[in-house]
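The complex is shown incomplete by one protein chain, all other protein chains being positioned as in the whole.
Up next, chain A:
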Amino acid sequence: MLDAAFFRRWMTGAAALISREADRLTSLDSPIGDADHGTNLHRGFSAVATALEQEETPTPSAVLTLCGRQLISTVGGASGPLYGTLLRRAGKALGEAPEVSREELAAALGAGVQAVAALGGAAPGDKTMIDALAPAAEALATSFEAAREAAEQGAVDTTPLQARKGRASYVGERSIGHQDPGATSSALLFAALAETAAGGEGGSDE
């Protein structure tokens, strides 16, 4: 079972991973966006890490809700509301339980992904974060590692797609051949989740 401490480790792990990969995210955002995805997410997840140190988060839901609120208040752009909504909606779906199962987290993230799709109006294949999030949330029902792989594959598979949402859609066909930065950062969230699960300390799902 996964407790609040597991969720806190996941989010601080995600913050560290985003920090390491910020330059790559910004580079991916350069040819088809406006070259700030890494900078913005890094600012947001730094605020997340700080907030987790300062505020009480007794349940998994409390962790995700706090993190989502921080992202909305600090990231800006489309990423702030979209990632914020993902975590807040998933947090809401987890209710007040002190511990949740991997399957319950998968279902909660599935609800979060649906909320993100509704807010941004994106469908699978539009070359957005949905292309990594949707398969990953589904694969999480199988295992943490399957979710990590599905997210990574989903991100890579955005490369040949033409963007239909967000700023990359303005460049039309010229978006083809570039991996989507939002899908890439989404894959980092699931990579951090798998690393947290592999790290033990109540992080195992077995």
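The working rule: a contact is a pair of C-beta atoms (placed from the backbone, for glycine too) under 8 Å apart; a residue touches a chain by one contact, two chains touch by 3 or more; residues count from 1.
To be clear about the criterion, contacts and distances are computed from a predicted model.
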Among "Dihydroxyacetone kinase subunit DhaK", "Iron(III) transport system substrate-binding protein", "Gas vesicle synthesis protein GvpL/GvpF" or "DNA polymerase III subunit epsilon", UniProt-listed name of the chain not shown: "Dihydroxyacetone kinase subunit DhaK"
Hidden partner chain, touching residue among A:T12, A:T26, A:T158 or A:Q179: A:T26
Residue in contact with the excluded chain [from A:L82, A:A107 or A:A147]: A:L82
Touch residues of chain A, complete complex, unshown partner: 26, 30-36, 39-40, 43, 72-82, 119-120, 162, 164-167, 169-172, 174
